[in-house]
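Below, a portion of the complex is reproduced, with chain positions unchanged.
All chains are identified by letter, namely A and B, in their written order; residue positions are counted from 1 within each chain.
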Amino acid sequence: MTTIHVGCDLTYSVTNPTSFLFNVAAARTPLQTISEETLQLNPSIQYEASSLGMEDIQVYRLYAEPCELQLNYRATVDLRPAINDTSQIVEAGYSQLPIDVLPYLNPSRYCESDRLAHFALQMFGNAQPGFCRVSAICDWINSNLDYQAGSSGPSTSACDVLIQRTGVCRDYAHLAIALCRALCIPARYVSGYAVSLQPPDFHGFFEAYLGSRWYLFDATHMAPVEGLVRIGTGRDAADASFATIIGSATLTHMAVWAEQTSPNPMPNQPAAVSTTD
Amino acid sequence: MTTIHVGCDLTYSVTNPTSFLFNVAAARTPLQTISEETLQLNPSIQYEASSLGMEDIQVYRLYAEPCELQLNYRATVDLRPAINDTSQIVEAGYSQLPIDVLPYLNPSRYCESDRLAHFALQMFGNAQPGFCRVSAICDWINSNLDYQAGSSGPSTSACDVLIQRTGVCRDYAHLAIALCRALCIPARYVSGYAVSLQPPDFHGFFEAYLGSRWYLFDATHMAPVEGLVRIGTGRDAADASFATIIGSATLTHMAVWAEQTSPNPMPNQPAAVSTTD
């Protein structure tokens, strides 16, 4: 078990009545449990806590009049990831995939897998199927993109990234997801807190469905997947914004952290890590 | 109640072992019930019938060796749509929207609402909110696009359509969905059988979430929404293909129909029609 303290402080200048949907809370799964969790709002506005979608993302919805709004979230998260030998993990045939996994084969806003079919087959069609192939995709992306803060924007998609060859974590994840789907491997976006991420920030990574479960991958190689605390899950980043804002508000301060307190159980060699059923 | 006989005959030339996912069965909702339904496959391959996603789409999955594969689907569908006075239907505020409706505000593969925010506000920001505004969107699309079979392809998106000004039913629906979402009105794609559609084919239309339910719209104005039999529902057409093919198969014959047998209860004036809860 790994115990990780995560949290964020967000401050907004709200200039008109504004609705917020925050997706900053650690998700609850059989393999990712939460021993302590607090949410503070200042002013202490009433909020609605709900779980959203088939992955039960925890979201907070609230409505604020003009003010300076502070949100402080803290949680202690216990991870008991399923760790498997990568060499044993194969790709499930289309007929074997659980029915609820199938939508993660479809193209989405930022992952145009339909346009990348030929390229994916050309580059990774002969790679060894299974965990290996998804790792090969991550390695290729890591070698061929340059991580540049500010080089992409809210409308940048996997195809854009493949052209411009620069991006940030969400772009790396989008391209990986698109290539997996193009090869008939279900893949989805995961937002989260990441131990050791520099500079500290929310992180975007992805999961591929292999064998009979979802495995974590981080094409940026910036944070070990053993130290990733899942927040939201979705088709792509469009489903996992940490804040959706309907109205008029400006982020004026942001701090995010993830600190591992238990002795480091992180393996020295690559392992397949899953934190959902 | 309206009773509609729907069905389709599909023939494929399968040249390699191929997996199929068919999404041709009429959906089951409290307002759309099915009194008779048959699926025939020739050769009589074993298939798996499942319901997929939060909208319980009915799908058939099967695996075929090389052959000529025929699928024949027939159903008798009873529609008891909720019909409301359009003038009474308002837009729900973001805070009032059911949590499971929120993903239908996000941009998707073929509906880039993020890129259309300014345009949507410019064109429809001053329209009367509610059913009216969605109708205005449909009317604008209908007036400004030309319906041309073959003018769009599998990668054509709402933005492409707005540039090229031509498309088919799925393109009309995609543009309408994108504009609704850009205005903070949840919207989703619906595939179905449509009475009176000429030439007969599967149809693509959409639903907007207004007041406290999903209402049907058809921006093509090619078929009355009272005669639409829902098949699949999703973020956009990527979620509602009538056939997903993993392998190698060619469609060699296709017939689709929808015939209303009961006396025509279709209203003469515009009404708001809903066939889901």
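Note that in this section contacts are C-beta pairs under 8 Å (C-beta built on N, C-alpha and C of every residue); 3 or more make two chains touch, one makes a residue touch a chain.
Quick caveat, the model's predicted, so the values are computed rather than measured.
Chemist: If you can see 2 copies, how many does the complete assembly in this structure contain?
Modeler: Counting every copy in the complex, the total comes to 4.
By our rule, only the chains that are shown with their structure count from here on.
Chemist: Under the stated contact criterion, what part of chain A meets chain B in this complex?
Modeler: 19, 21, 50-54, 59, 61, 63, 93-95, 99-100, 102-103, 106-109, 111-112, 114-115, 154-155, 184, 234-235, 238-239, 246
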